[in-house]
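Of the protein chains in this complex, all but one are displayed in their positions.
Labels for the chains are A, B and C, by order of writing; each one numbers its residues from 1.
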Amino acid sequence: MEALASKAKELLTAGTVKVVIGYGKGTGENRRPIFVRAVERAGDLVVDTACTQNLATYLTKAEVRALGRMAIVAIPSTLRSILQLAAEKQLREENVLALAIVDGGVRELATFDAIEEAVATIPDAIGEADQKMIDKLTAMSVTERRAFWAAELGRCVKCYACRSSCPMCYCERCTMDCNRPQWIPVASHAIGNLEYHMVRAMHLAGRCVECGTCGAACPVGIPVHLLTFFAEQTVRRQFGQKGGASAKLDYAMSTFKPDDKETFIR
Amino acid sequence: MSERYTITEASVGTLLQALTSSGQRVLGPKLVAGRIEIAEIRTLADVLQNGQSVVSAKGVVFPKVERLLKYRFDGKNIALEDVEPQAQPTILLGLRPCEARAFHALDVVFNWDSKDKFFNTRMANTTVVGLTCTQADESCFCTSLGSRPDDTQGSDILLSPLKAGGFVAEVLTDKGKALVALAKGILQPPPIRPDVIPPATVAPAFDAKNLQQKLAAKFDSPLWAEQSLRCLGCGACAFVCPTCVCFDIQDEADTKQGQRLRAWDSCGMRIFTLHASGHNPRDKQSQRWRQRVYHKFAYYPERLGTLGCVGCGKCSRACPVDMNLKQHLAQAASQG
Amino acid sequence: MEANIYKPYLMRIATITDEAPGVRTFRLEFADAKEGEAFTFTTGQFGLYSAFGEGESTFCIASSPTRKGYIECTFRETGRVTSSLADKDVGDIIGFRGPYGNVFPLEKWKGKNLVFVAGGIALPPLRSVIWNCLDLRDWFKDITVVYGARGVNDLVYKHELEDWGKRSDMKLVVTVDPGGEKPGWTGKVGFVPHIVEQIAPPATNSVAIVCGPPIMIKLTLPVLAKLGFGKNEIYTTLENRMKCGLGKCGRCNTGNSYVCKDGPVYTLAELETLPAEY
Partner (left out) sequence: MADPFEPKMTAFVCNWCTYAGADLTGTSRIKYQSNVRVIRLPCTGRIDFMLVMKAFSRGSDGVIISGCHPNDCHYTSGNYHARRRWMVFRDLMDFMGIDLRRVTFSWVSAAEGAKWAELVNEATNTVRALGPYTEVQQLAAAGIE
């Protein structure tokens, strides 16, 4: 933690960055995103196991970008987000500097290549509980799965916290907000919720960095991250490519191989 | 002077049975899969004495999606069909006093000028049995808004838990009396010196009147941009809120028929005020955050004579980035 | 049984007039004649027009209350509802809720000079009040209308502009932005604020009614102030996004004002007490 504070001080003093996006103390034991712009606030930065939110969401926010060059306290998923955002031309190397939290220390990663190298050494398995849940769901009958999601999505109020918290949902105008035609219903009734979450997962297939921030953001506790995890795994399994692995990869869903192998087209 | 009764733990079950068999739905804060939801209360064990539901009970009177109108396409003609809200008689049992007070803030909007029959029908069919809070958390701030954990406002009956088990029931309104009438023989006279569990201690964080005065001069303060820098612009705060009343109206139709629906909406979302032309009167998140604060703490009192907030803290607990309303308001009230 | 405040009147499209590219006027008659007889409104008010299946959209009532038996609305095809409305034919049914909002205080304007300043698609709200004033011509002294649009094609109510131009009891100045003129254009060329400054309508015993795109309003107000119009003598009409029109849905809320209830008509003095969120 001290290492991080002194690193932040160093970067801000030298003017290398204008803001350090990191975690600070929040309500009770919560951690909240903070934006350190003054050297004397560097001590507010906190690093511990409660820092689980992927802060990369802020890297594409106009208000934050307006502050100037950004340093970001990065957990592994944040590093992947940076690469994916870079691959999607949403981020330039000169805009951002990652302060990776590895083995309790801080590593400054100033280039996408350096981040890519670091990411390659980090195991990318999703949490055990999440994998178990996905396995459990895949083992169910389709009727059981339908019932499961109907119950879970029944609580959805379409607050869009999942979308808003996702680092990859940076679109200025989301398809949910387009109404000519109104493709996905606005209201959070059963079909509106199902279609929304299906579209969200589909739009993240091949781009999801599996941070789980969407699921954590859901106020009513719907495991929406399982949908994007599953879509991401589907892409990985079939096309051997995963979101957030490199700043140079093409988006798996906007390309193809003539020999893509499927089993269901007659 | 309100009537008082004692209700023992054992008789709560009998009461629940009496209510259910009279065709009423009993809902209240209940632990469901590790979350507190407003759900059906079947037994005493379901009645949760402490903790706040994630989403408020406002959906009972203002559902997240509700039908306002139906129509059929008939050649060039349209056949309109009026809609009557299907409001099942509902008892909200064990509702927190802050939430009980919230119905007033909804009522002033739905009825300040024209009358909204959808809200009114549902409200008329709802009886609120409040329950004094004996625990609070760091997001609670009812006392900063001139209320307290055992506030009777908004409840038809207020229950206060007794140390020895059971509750003292204070009957406050005609709806409350009607409910008591259903429970004849179940209720007992109150103890002479009721030994209730003391209400929760909630230290005031600011003074609402003072805040309102401060807001008058703070509209252009950089504070709002600073506070909202981490705001994601989602609607979690508004959708869990017991007083947030902003809504959207949406048509859904096929080639034969259609319906007009009302759905919850949030001023924190960018498209809330976005014109079709692309012009947006509140284009920045800081403006939208400021709108949320001002609407509840300045415009509501100025215009409708009541605060648009009850201090329940649900928004703070639901926020994915820990926007703690109490802290932010205290900050606004303490500066300059 | 309480009334459903969200239930619209059914209106039959009686005529459709193409005003400018993407801009149309509907003349609407009540499908139920009895409802039409009971219906009244005052100039300045607006309504929510519905294309069933798509939703509702807010526009002013563009006709004058002195013309009975119908209402008119003029809209530009921009979003989901207006595109659907643009597809409608004569005889089709649309919905209308209203009238909503406050009004232009004509009684207060009695005996005064009136200066109307409008830009582009913002003439429709003023058209209602202009016709209303022309129909009550002896109430007022001089009536001046300054109307500007980007180009000649973008001017709305072209036929009425012709008629107004011929009238001796009013002064009409039509202008188009530089570059928007066409061969044979006899009107002015220049931005609305400049033209207002040029023709300098007298400010004594006068009121100005301004409606147009935000930039036009922003630049016209200082001109009027310079000419001597007081803040209580300048009126405008706001067009915030609305869903209910009833002071409930919260969308048009600006400061402690609901544009749908306290507006859409505001004096400049009133407007200055509100945050600039419109």
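One rule holds for everything that comes next: a residue touches a chain if its C-beta (ideal position, glycine included) is under 8 Å from a C-beta of that chain, and two chains touch if they have at least 3 such contacts.
Just so it is clear, the structure is predicted and the values come from calculations on it, not from any experiment.
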Given the contact rule set out at the top, which of the displayed chains would the hidden chain touch in the full complex?
A, B
Of the candidates B:V65, B:V129, B:L145 or B:L179, the residue in contact with the absent chain is B:V65
If the hidden chain were put back, which of A:T16, A:T111 or A:T138 would touch it?
A:T138
For the chain that's not shown, point to the residue among A:R146, A:R173 or A:K248 touching it.
A:R146
Of A:A56, A:A118 or A:L227, which sits in contact with the chain we cannot see?
A:L227
Those residues of chain A that touch the unshown chain are 137-138, 142-150, 154, 183-184, 187-195, 197-199, 201-202, 205-206, 227, 230-231, 234-235, 238-239, 252-258, 260, 262, 264-266
Which chain B residues touch the hidden chain?
63, 65-67, 85-86, 254, 259, 261
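Quick note on the criterion: only the chains that are shown with their structure count from here on.
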Chains as vertices, touching pairs as edges: which of line, ring, star, complete or other describes this one?
complete
Can you identify the chain nearest the overall CA centroid, using each chain's own CA centroid?
B
Separation of chain A from chain C, taking each centre as the mean of its C-alpha atoms, in whole Å:
47
For chain A paired with chain B, centre-to-centre distance based on mean C-alpha positions, whole Å:
32
What's the distance between the Cα centroids of chain B and chain C, rounded to whole Å?
39
The positions of chain A in contact with two or more other chains are 182
Residues of chain C whose C-beta touches two or more other chains:
54, 79-80
Write out the stretch or stretches of chain B touching chain A in their complex.
33-35, 37, 54-55, 64-65, 137-139, 225, 229-230, 232-236, 238-240, 248, 250, 252, 261, 263-264, 266, 269-271, 284-286, 316, 318, 320-322, 324, 327
Which positions of chain B touch chain C when the two form their complex?
68-69, 71, 73, 76-78, 80, 82-84, 109-110, 112-117, 120-121, 219, 245-251, 253, 258, 260, 262, 265, 267, 272-277, 279, 281-282, 287, 291, 294-295, 298-299, 302-303
In the complex, go through chain A and note every residue touching chain C.
179-182
